[in-house]
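Shown here: the complex without one of its protein chains, the others still in place.
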Amino acid sequence: MSTLTSPASEDAFVAQQFDNIEQQREAAKLGMWIFLATEVLFFGGLFLGYTVYRFTYGQVFVDTSRKLDVLLGGTNTAVLLVSSLLMAFAVRAAKLDQRRMLTWLLLGTALLGCVFMSIKGVEYHKDYVDHLVPGRHFEWHGPDPYNAELFFWIYFAMTGLHAIHVTVGIGVMLVLALLARLGKFSRGNHNTVEIAGLYWHFVDIVWVFLFPLLYLVGHR
Amino acid sequence: MISDATEIDVKTAGQFARDNYLSVHHGVRSWLLTKDHKRIGLLYLFTILFFFLIASVAAALMRIELITPQPKLVTSETYNKLFTIHGVLMVWFFLIPSIPTVLGNFILPMMIGARDVAFPKLNLLSWYIFIAGGALALWSLIHGGVDTGWTFYTPYSTTYANTHVISMAAGVFVAGFSTIVTGMNFMVTIHKMRAPGLTWFRLPLFVWSLYATSLIMVLATPVLAITLALMSVERFWGVGIFDPKLGGDPVLFQHLFWFYSHPAVYIMILPGMGVISELITCFSRKPIYGYAWVGSASMAIAVLGFLVWGHHMFVSSQSVYAGMVFSILSFLVAVPSGVKVFNWTATLRKGSIHFGTPMIYALGFIGLFTIGGLTGLFLAALAVDVHVHDTYFVIAHFHYIMVGGMVMAFMGGLHYWWPKISGRLYPEFAGKLAAMITFIGFNLTFFPQFVLGYLGQPRRYHVYPPEFQIYHVLSTAGASILGVGYLMPLIYFIWAWKHGRVAGPNPWRATGLEWQTPSPPPEHNFQQTPVVTGPPYSYSAEKDVDVDLASI
Partner (left out) sequence: MEKVTQPKVYVRTCVALLALLALTWAIGYVDLGSFNLIVALAVAIAKAIVIALFFMHIKGSSRLLHLVAVAGVIWLLFLISLTLGDYFTRGWVPLNH
């Protein structure tokens, strides 16, 4: 690992309640990790619902899960993993004061986020056409149609909540890309990018769990 | 570390000599856009007072209705809405914020020698989020309110209720994020912004309790958020995971709800316990007995409190085996609370007791919290709970802890730190009188309710057998006395703001960094960051037998 010395100009970025840049950075990182812990529990309520009903209706979950498009879901997983790679490089670029590289990497992350959302949109549309959206128009031609509707409610709730988080992430990346373009993240002021990166990686981790739990319940 | 109380601000009529956090900026904008934790603490104080008043009116209406066994004042539908709004506002818009956002915000940074919290802008944002949540709850109230009870149980809330459930739930959801932001802010502040030399085991116990509270705020509240969201979506969409028609389980809602709501009661009491630790030491002139035990007990309560939620569901068709596990764990969680009560009492022994108003509230807390806590053990016993679940016994139990405990701790803390906040002393005789009136009114209100519950009066009913009337009448009489006890401080705190005796930096001759700075404090708290060299509570009872604390 290469190291950077911190120039005196970094102290210009220290807020008045902090004593030095190191304290400020550490505080921001701790704050974001605590926030991510809250997000684990926020999604966690849905994971609990999933767990309880998978335990109760195991066979139905196998049958319904097979209706989800594994190719699209798997592609989306890869898309997010690569977007995390770009984000990690973006944080590195911010630390190295590589303004143009940072801007492009942030835009790339946002773009892959949009690819994710598009694929998700295609999936949702297909589910809608196939009458798999819970509610009045839900149709299931196998056994246990009501329990099947339960699975799809959970599927839409979990992927929907995740999609909201991805959307917020895309917005954040676009704003950061603009700020980067305007030179706001010069050397010493890269913390915001790092914090945003933590959020993006977390959203990736959630999907990493959603994919096997929703798409791969039974073998194919 | 006791400071010499000779450094008193010389004042003319109403002005303090130095620029302080109140006088340094003027105008509405300087308050609404402030980043100063002290001003934010006061903003929260006014806000929660507003909600406390509304919730108190609901309580008053209920107590008046309950004077007679037959409905006289309100219909059953309205009565349901009254107890719902009383619970929702008292829990989420008064008790949970109370000590943390008012006293915590004001005092915590000073107690650790910091200039502010870690994220002052987020602190202000948390207040605005709180306001937004409150506005949503008020919107629901104005349009007719909700009749589900503060617990929003399914399937009534999702399927059958005809009231404004979603907007009320939205209000609570939004307010929950205010809690999360505050908790996160406090945790980072305590971890990263302690003064040099202020190691964890030199921290005042109020800080330990705020840390434990923040841990719960941060880990429990998100589960409430997702639960209310799931309930609301199910109500809106007409289909959901709590719906038996789909094979869903309404009791799953209860698991999720109580996973938050039980730790929530520890959010409500832990800060109060922290205040009591401060008051007992100061007014006994003795270091707390077993400092490390008390601090660790706060952490133990925070962690164990997450493992007991099923004791709210003993008769909800939860498995009896799960019930047994939750019962044992509930007995276990009482132990650290017992440790604290023991240690506070042991601190009193051979102390030099000064009966100032804060001390009266603190002593009242110890007695009333003990009763509340012990009756919790009654409820934790499966067989007993079968009989008293959903009766007035439960109501008395939690009001002993929340009102007899937490609100008295809040009052005690407000009185103790009022000189620091305002620069002036409240009138001591009125303070003592109000404390005694509160104590008497409280016991008269809620002790009969233990009897009522034991005899079988269910909660949330306004119609009851005539033989119960005497207890309800006593309870309502007590409530009116309690109301007087709360009204008095409201009046004299406002009076004291302008006319109270000037306090000086340390009227109580207390240890603690917050007393090493003028009253009211300057905007950034300390001229230079203090350095801590010794343990907290370096009081000496023998030396301070005759010491004069303020005017007590």
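Worth pointing out:
Think of it as A and B in the order they're written, each chain with its own count starting at 1.
Following the convention adopted for this analysis, a contact is a pair of C-beta atoms (placed from the backbone, for glycine too) under 8 Å apart; a residue touches a chain by one contact, two chains touch by 3 or more.
On a predicted model such as this, the values are computed, not experimentally measured, just so you know.
The omitted chain makes contact with just one of the residues A:L48, A:L102 or A:V133: A:L48. Among B:L307, B:A334, B:M436 or B:V547, the one in contact with the hidden chain is B:L307.
For the options B:L33, B:A292 or B:A322, the residue in contact with the chain missing from this view is B:A322. Residue positions on chain B in contact with the hidden chain: 191, 219, 223, 252, 255-256, 259, 306-307, 309-310, 317-322, 325-326, in rising order. On the side of chain A, touch with the chain left out of the figure occurs at residues 1-6, 26, 29-30, 33-34, 36-41, 44-45, 47-48, 51-52, 55-56, 70, 74, 77-78, 81-82, 84-85, 87-89, 92, 95-96, 190, 194, 197-198, 201-202, 204-205, 208-209, 211-213, 215-220.
Definition applied: only the chains that are shown with their structure count from here on.
Interface residues of chain A, counted against chain B in their complex, comprise 15-19, 23, 26-27, 30-31, 34-35, 37-39, 41-46, 48-49, 52-53, 56-57, 134-136, 144, 146-147, 149-150, 153-154, 157.
Every residue of chain B that touches chain A in the complex is listed here, in rising order: 114-120, 180, 184-185, 187-188, 191-193, 218-223, 225-227, 230, 233, 237-241, 245-249, 252, 255-256, 524, 529.
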